[in-house]
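Below is the structure I would like to discuss, written out as structure tokens.
Apart from one protein chain that is not included, each protein chain of the complex appears where it belongs.
Entry: subunit A
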Amino acid sequence: MLYISTKYQIIRKDFPFYLGKTAHGGLWVQIKNLPGHLPKESPSHVFLQEIMKWNGWGYSDSRFLFNKKGQAEFTGKRYIIIGMIIPGLKDWFECTFGASLQHKTPATPLLNSSAVQPPTLNEAFVEELKSTGIPFSQDAEDRVFRAHGHCLHEIFALREGKFGRVPDMVVWPNCHNDVVKIVELASKHNVCLIPYGGGTSVSSALECPPEETRSIVSLDTSQMNRILWVDEKNLTAHVEAGIVGQDLERLLNESGYCTGHEPDSMEFSSLGGWVATRASGMKKNIYGNIEDLVVHIKMVTPQGVIEKSCQGPRMSTGPDIHHFIMGSEGTLGVVTEVTMKIRPMPEYQKYGSVVFPNFEQGVACLREVARQRCAPASIRLMDNEQFKFGHALKPQVSSIFTSFLDGLKKFYITKFKGFDPNRLCVATLLFEGDREKVLQHEKQVYDIAAKFGGLAAGEDNGQRGYMLTFVIAYLRDLGMDYYVIGESFETSVPWDRVLDICRNVKARIVRECKERGVQFPPLSTCRVTQTYDAGACVYFYFAFNYRGLSDPVHVYEQVEHAAREEILANGGSLSHHHGVGKLRKEWMRETVSNVGMGMLKSVKDYVDPNNIFGNRNLL
């Protein structure tokens, strides 16, 4: 999916697509034909469910599998790694988890609509909605599709064909005014609305509260996906909030611009979702996080529309009302339109990587880079386990020469430089800007790295590191076919705590697994994914083989709960960018204090006194 050229390059080779709809309100996917690099023979109309998995991550045609020879392969036509053999994955998989290709746990292949609860409808609401002409659906598949995010327990249940409370209907507004109408009707008829963007939540935010007795309507923003205007004088773009990341980037790219906001989920997550969760992008060092990127937000609430009167770049007008909206997680209203900063597309991009003798040195280097405020567009540090994981994902090398070179590199690092293969770790880098400056910047960063024992390890390793980010969710599905479940979670933490939190949380995961009867040692690994002046963002990956456990999801949740407790006890935050949702809300009060909770609560009480936006996230 990611590939590299020395000059300006196309970053993604996916099918760009946008969603259309049928006259009945069912969803269609139109594959847009862009000149140049897209297959012309694509069908023009397919069901969304056919292009996206209903019980796993991403596109239906894209998945990992072990072929008859037991070698891992990636299917589909969308990503750069398609068709490549990944020889190391099987061994890594079996060794790391004690899993075996003989022991399979396949998912239920088809969605059984009869297992879905019949919808609870608010007839008056439905009647009035019909008169507006806004499309909607009560189809079981449509409802199930919007009843979940991508938490482990959600996907696990889907794979077993189990559905809990799902929305009673789905509605597709086409523009801001449609949303205003829907919210008015919902308020009038006391219907519960749950905004739905890209469905990539990992905080149980999309789960329907089981105790909700009202009719639940999923408000799908996917049709509001246009760029309404681009202002080249001020470098801003006004965009409907339903647009997904890759479409926004692609469309802006066509006019030579970008937002530079690239969260790992950007293939599927939406602008409105980013605003509602306070999202963060991989290249925030250049472009900023979502709160730095938005200039203006329009949100529809039960009390009416909230927005600012001008687009001044900064204001001193009391607390910034944008900060009530950002991170509100769909509890206050629906974000419909956003004015965002845009930038001219970078002329040059370059990946890179540095190998460090150990994680401690790597963290020290990242800290120094942050101190000197010279972080590249992205800098990430993987620990040893993750380095090995990345290594296992190395595609089969095409020539003896490359394999010879690899051997030589390995020899140089482990034997000549004396790095312990079980301790070394790797940082991946992405530089962006004009060529001259990138090369200068690159040198500066490599010089700092050298002070911490870091050795430049080439562009390929860097690129593969970033690829891992996009395929990791697909790999989870592969694991789930073979008794392996897992997930990632994140935090932010002051610099002086980074090493301690990484060690303690990883150790806590291992210990909790053991105590809860997990038969095999878990994969417990982490990486530092963002640097700030005063701290860093840390990601933990955790997976284990659940053979022999009667309730693996429960065990998983207990371990994740313990890991979060450990994070908080080590000075980490409740979340850096995933949000709170329902998964983490038990810790909200201690996170923001009683008064803080009261403040948020009083905003909710004023804006939405009847709890129309009743997803019960956050508070």
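Following the convention adopted for this analysis, a contact is a pair of C-beta atoms (placed from the backbone, for glycine too) under 8 Å apart; a residue touches a chain by one contact, two chains touch by 3 or more; residues count from 1.
As a working rule, contacts and distances are computed from a predicted model.
Q: Looking at UniProt, which of "WD repeat-containing protein 46", "Glyceronephosphate O-acyltransferase", "Queuine tRNA-ribosyltransferase accessory subunit 2" or "Histidine-containing phosphotransfer protein" names the chain we cannot see?
A: This omitted chain is identified in its UniProt record as "Glyceronephosphate O-acyltransferase".
Q: Sort through A:Ser60, A:Asn190, A:Gln303 or A:Asn504 and give me the one touching the missing partner chain.
A: A:Asn504
Q: Given that one chain is not shown, which residue among A:Met84, A:Ile321 or A:Leu568 touches it?
A: Of the candidates A:Met84, A:Ile321 or A:Leu568, A:Leu568 is in touch with the missing chain.
Q: Tell me, which residues in subunit A touch the chain that this view leaves out?
A: 496-497, 500-501, 503-504, 507-508, 568-571, 590
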